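Removed: one protein chain of the complex. Kept in place: all other protein chains.
Chain naming follows the written order as A and B, and within any one chain the residues start at number 1.
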Amino acid sequence: MGQMHQISLNIGPAAFRIASTWRQPLDRLTNLYQDYPEPVDQHVDFTVRLEPEKPWRRFVRPSVHIGGDFWLPDAAPLPLAQGLLAAEMGMNLQMALGWRRHLLLHASSVEKDGKALIMTGLSGSGKSTLSAMLAERGWRFMGDEFALLNLDSGEMHPFPRLISLKNEAIAAMQQTVPESRFGPEMKATPKGDIRHLVPPKEAVVRMHEPAKPGLLLFPRFGYEPELRDMGKSEIFVRLTQASTNYVALGEVGFQSLTRFVDAVPTQAMDYQSLEQAEELIESLWSQLA
Amino acid sequence: MDINSMKDEHPSEPSVTEDQKNGIVNRRRALMMGAVTASAVVSIKPALAQTVGSVMNCEIPVPGNHAAGGYIDARGSIVPPDTPGAFPASGRNFTGEEVRRAMQGRRLPGTSRRQSRAYVNYIRRLQSGQSGFTCYASLQMPR
Partner (left out) sequence: MTQKYRAASQDDLIWHALDSMTLLFHRPSGITHMLAEPAPDLLQVMGDAPLAASEIASRLSALFDIETEGDAEDIVLARLEELSLLGLVSKVSG
């Protein structure tokens, strides 16, 4: 197979080694994560492996298979031009399958006044874009893919990776964020057009500062703006569906999630533009105790 | 947690009956029994495939390695090559997205209507351990 190149990344409480047959994805990662601190020691939690789908695909129409300590059968390979995306997906996969130190929710999160706003929902709900937008409007970015719930304290822990912007969201953020913070354009990925956005410096500097959960939102893009209460049973079930490790955590997961659902005010939020969403969010936030 | 504290937290209205002999007023909560056929329990069992489906893009080979060289008949079974009416292996793997759309009525890319239906039937019959099964299972769950 030949020598593999590698780099290490430290994001929030997790440390990754990314090993790759090709230099290019690692060079791009190194560039975009340049302001992140080096891992303190040699310890890593996970290794991600980017390797040719088949040996001859190393050079001919190079095709990246995403693997690592944790992997899934039937994973679709990506072209080398989307190697950066493959690395990010590889890190997502390690967290989703292997992380046990927090309850994981598929959600974005931002912080203000010492409290976290958590936004969860299906693909297309806009949770990544909302977190990117709020991060430019006075909120501290905590993460766009996974929200980490501390099993003892009930606090949310930051996990600020590159923000994954898709399709229209890219142009929307380009209006307020300098080009230097964007990764390469990747067109026609399995998830559409994607560009990664480097989080604001403050998010990185403060990435070890947790925050008490203040508000949980279920955003839904493309509907008349509206806020709705939700029943606790519905919230609980939807959060178990949004968690990749609720079942694996057993009793501790049950205690953490029930405590969370009991304590955290929750709303469903429909919206048609980022401006509408921001207005609704700020009005809710100001009403919190 | 005992029965008494359970009662206190329940939202049903209590009904008041009087025991005329003793002059005691018994406040009893109403209990809805439902129907014989109405299930009263839902178990939280998000399958691995469901929760990770949005993290990883997957693909399904038609047919998988376990049936390499075989053809696929209209019902989705693997049959010997050149069986009349059966279709050869697709030249490419299909993504989870493409298969989901095919299950909703559209055609798998690059296939005729009958070929697409045969392939989809094959996919629907995948078993655990066969190539593509995890991907197919993840399509079943709401994302």
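Here is the rule we go by: a residue touches a chain if its C-beta (ideal position, glycine included) is under 8 Å from a C-beta of that chain, and two chains touch if they have at least 3 such contacts.
Model, not experiment: these values are computed from the prediction.
Novice: Would you mind spotting which of B:T37, B:Q104 or B:S128 touches the chain that isn't drawn?
Specialist: B:T37
Novice: In the complete complex, the non-displayed chain touches which residues of chain A?
Specialist: 231-233, 236-237, 240, 246-247, 250-251, 254-255, 258, 261
Novice: Of the residues in chain B, which ones touch the absent chain?
Specialist: 1-3, 6, 9-11, 15, 17, 28-37, 39-45
Note that only the chains that are shown with their structure count from here on.
Novice: Provide the C-alpha centroid distance between chain A and chain B, rounded to the nearest whole angstrom.
Specialist: Their C-alpha centroids are separated by 26 Å.
Novice: Any idea which chain B residues touch chain A in the complex?
Specialist: The touching residues are 42, 44-46, 50-52, 54-60, 93, 95-97, 131-135, 142-143.
Novice: How about chain A: which of its residues touch chain B in the complex?
Specialist: 66, 72-76, 89, 92-93, 96-97, 106, 122-123, 190-191, 237, 240-244, 246-247
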